[in-house]
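What you see is the complex with one protein chain gone and the rest in place.
Moving on to chain A:
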Amino acid sequence: MDFFDRFAIPHPSPIIYASMVAIGLTVIAIVAGLTYFKKWGYLWREWITTVDHKRIGIMYLLSALLMLFRGGVDALMMRAQTAVPENTLLEAQHYNEIFTTHGVVMIIFMAMAFIIALMNFVVPLQIGARDVAFPRLNNLSFWLYFMGAMLFNLSFVIGGSPSAGWTSYFPLAGNEFSESVGTNYYMLAIQISGIGTLMTGINFIATILKMRAPGMTLMKMPMFTWSALITNLIIVFAFPVLTVALAMGTMDRLFGSNFFTTSDGGMDMLWANLFWVWGHPEVYILILPAFGIYSEIIPTFARRNLYGYKSMVASMVLISLLSFFVWVHHFFTMGQGALVNSIFSISTMAIAVPTGIKIFNWLFTLWKGKIKITVPMLYSLGFLPIFTIGGVTGVMLGMSAADYQYHNTMFLVAHFHLVIIPGVVFAMIAGMTYWWPKMFGFMLNERIGKWTFWFIAGGTCLAFFPMFISGLDGQARRMYTYSEATGFGIWNMLSFIGALGLAAGFILIVYNVYYSTRYASRDIGDDPWDARSLEWATHNPVPEYNFAITPQVNSSEAFWDSKKNGHKLFKGPFKEIHMPNNSGMPFIMSILFFVLGFALVFSLWIVAIISLIGVFACLAHRSFEKDHGYHISVEEIEKTEAERGGAEHENR
């Protein structure tokens, strides 16, 4: 039995056993359902092997929502545990595991997946391309991310979850203080999905630089595409640091090397340093696409063009550069001297300048606009004040002398949730609602959507504003309980109520999807929002080739020009279209990566070596494979276009 002992959970509790049963039943239900309805073939042909950026985007979206609920349940349990003093709902170890997985799941597997989902779906359409530059790589990116996410979630039921915080600082994360395999899961799962993210970065840079429609110069790109370009540049420059840090951490834990140990020449602080060299740009990887989404939504519903296009671009470029110059502000209290802290304080505060420019540009776009309050617009309007409060408290934290007061308190927790939630979650829900008709051919219900907004915005404020107060009163983050005499009880109870409000909001989103799928009108045309950029110039649902004729672009709002100023988007006759073939290889390769990761977590060397050989065999196979894709004939295009109607072509 020795061999199987290692797979047991080190600190079992009834909650974990109940979840095991729930997970088992769900898996059985999914498998049984797919078999009963004979959907395995459909799933394989149309989704798992797809290289279509739109379908990959939708798969990312579904995974992100799934992870949002996993991370959300973690959050609710944390808030429930701390809602009253001396609570015994969770044990200390279980609480540590929950805040660790909450952080990792929300950042790496929810927020990243959500931004990549929208980039995947929208960017090729916005630049008038047929697909991304490397469609098969895109599929591989998704499956690596997905397998990484699944590997991480597996830790919950096999071997135990990581419990050293989402930052996983050494020496706490070393073998001496984290004996279970939890931190191995952390290192390997993030590594696998990180490889996928890096590929996405390269893929989208190539796509945006090389595949824009004729006439679309860099300075005529829609703002979301600009933000995607900058984001992917940051990904390519920041993620290798994480890759290296994780590899070093893995070696410390599995092979007894001494990179981050406190003895034998190791330097534990180097982990924190490398983690934040990646971690701070990561923050901007999450926020810039959100800025891009708001820059699409606000002009659409303020019925004005975006104010200050050039300054928007310049501020994003500046943010991307500055994001690499500030990482030390995450550990001002680690012992550096005043000189170092001052340098990084100043660079931190400098970031507030380009961010402020963007805020003012959005306000000036709203100024004298004919504002239409729709659900995406509500989220954008809610974002401006809440994000500004979160951002300004960030500047407070950025002052290194004062930071000694705030460091590791709930004040910090309040700050980063109040930037990430309006910055990323609001933007993603807004973007999802905005592009939903392009993805699925119907609109989400506006009335339910507005209720959802008020629950989510109200919940966010109620959940996180009290933390500013309890944090300044001295409540440390990651404390699983506290005594009544501290007086933190009331603030934490308010937070818990806010968290319930957020939960209600997310349940309403699910209900809205269900309700709209059943009752929403399918007869909405191609451009239900009266929008401005190219993705609305093609049909609903979008044909697999996106545009029958490559559009000609003259400004950053080419579609608007074609509607209002008589610009002709589609010139010339239909031509045969060359498309890439689907492939099962990326999926197989990702399964091998999953097995490799699992084997390394538990030091099953033979399995690890075999799966690694399998990965290389897949790479070799790809090198010698001849796959020239397929062609869609003119007749077929004519048929599809006639069926879907919509935008005008010269042929008709």
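Brief remarks on what is shown
Convention: contacts are C-beta pairs under 8 Å (C-beta built on N, C-alpha and C of every residue); 3 or more make two chains touch, one makes a residue touch a chain; residues count from 1.
In this section, contacts and distances are computed from a predicted model.
For the omitted chain of this complex, the UniProt record lists the protein as "Quinol oxidase subunit 4", which is one of "Hydrogenase-4 component F", "ATP-binding cassette domain-containing protein", "Quinol oxidase subunit 4" or "ABC transporter permease". The residue from A:W44, A:F325, A:F416 or A:F465 that touches the chain not shown here is A:F325. Residue A:V277 is the one among A:V277, A:I351 or A:I637 that touches the chain not shown. Within the complete assembly, A:V340 is the residue of A:I23, A:I158, A:V340 or A:I497 that touches the hidden chain.
Contact with the omitted chain, checked across A:W47, A:Y169 or A:F237, is made by A:F237. By the touch rule set out above, chain A reaches the unshown chain at residues 209, 233, 237, 241, 267, 269-270, 273-274, 277, 324-325, 327-328, 335-337, 339-340, 343-344.
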